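Chains shown are a subset, placed as in the full complex.
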Amino acid sequence: MKVYEQVLEFETSGELDIVDITDEVESIVASSGIKDGICLVFVPGATGAIIVNENDYHLLEDLKRILAKLVPNTGYAHPVNARSHLRAMLLGNNQALPVKNGRLQLGTWQQIMFVELDTHARHRKVIVKVVGD
Amino acid sequence: MKVYEQVLEFETSGELDIVDITDEVESIVASSGIKDGICLVFVPGATGAIIVNENDYHLLEDLKRILAKLVPNTGYAHPVNARSHLRAMLLGNNQALPVKNGRLQLGTWQQIMFVELDTHARHRKVIVKVVGD
């Protein structure tokens, strides 16, 4: 049993930018040498989220619209980016994924994506931690 | 420390069918021989979710209605089943549960349920991975 970690770093282009990190996470799992276990994908920030779903342009546009409908842009007590925090709480900032034969056990239409929920472009880190055999 | 995995397979009857898999997951934990650790329950698909809550008929009816209110059936760019994907993102496709003395540490009113969010009956797999001692 061992633990392996790498931190991804990238730039986002602005609010609701969505960055596919599937290949990077898969590559970290491969580098870990861990064949069987759990991979945690975690955003160390309060205004970003991780989703594990289909990377389809139209679906991601639908996601942006539904987030704006559920958590509108304005009307909050917290200054500036309350919507960013609230949307992050709904989507979640961490996802745990199973690993087998040294690969993520994702379904055909599952990609791992970072969702920038803050109100501006940012430098982002995502912690990828693999635990297993 | 070890890692143990089994994959559940079952049929769903259609959109918003909810399947209680608590006994099956508990049985996998028992089979694992792991006494203390973490159990990951993961849907390898983009239109299913796992909830850990009360298996009460009326509550599940309430859940179906609130999902339809938050993410209505129509009005999306992604064809056919956008609602399925969006609802899956809100509920989550993975849940991590603690294990002690070879059993899940669930509360009295917590059952593990698969929620079929796709628009039709499907054959489903759920990956159950146990890591621990």
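General remarks:
For clarity, chains are labelled A and B in written order, and residue numbers in each chain start from 1.
Quick note on the criterion: contacts are C-beta pairs under 8 Å (C-beta built on N, C-alpha and C of every residue); 3 or more make two chains touch, one makes a residue touch a chain.
It should be emphasised that the depicted structure is a prediction, and the values quoted were computed from it without experimental measurement.
Here 2 of the identical protein chains are placed; the entire complex in the file holds 3 of them.
The rule we apply is simple: only the chains that are shown with their structure count from here on.
Between the CA-based centres of chain A and chain B the separation comes to 20 Å, rounded to the whole angstrom. Chain B contributes residues 1-3, 5, 38, 40, 42-47, 70-71, 76-79, 82, 85-86, 88-90, 92-94, 96, 127, 129, 131 to its touches with chain A in the complex. Every residue of chain A that touches chain B in the complex is listed here, in rising order: 1, 36-38, 51-54, 56, 58-59, 61-63, 66, 70, 90-92, 95-98, 100, 105-107, 109-110, 131-133.
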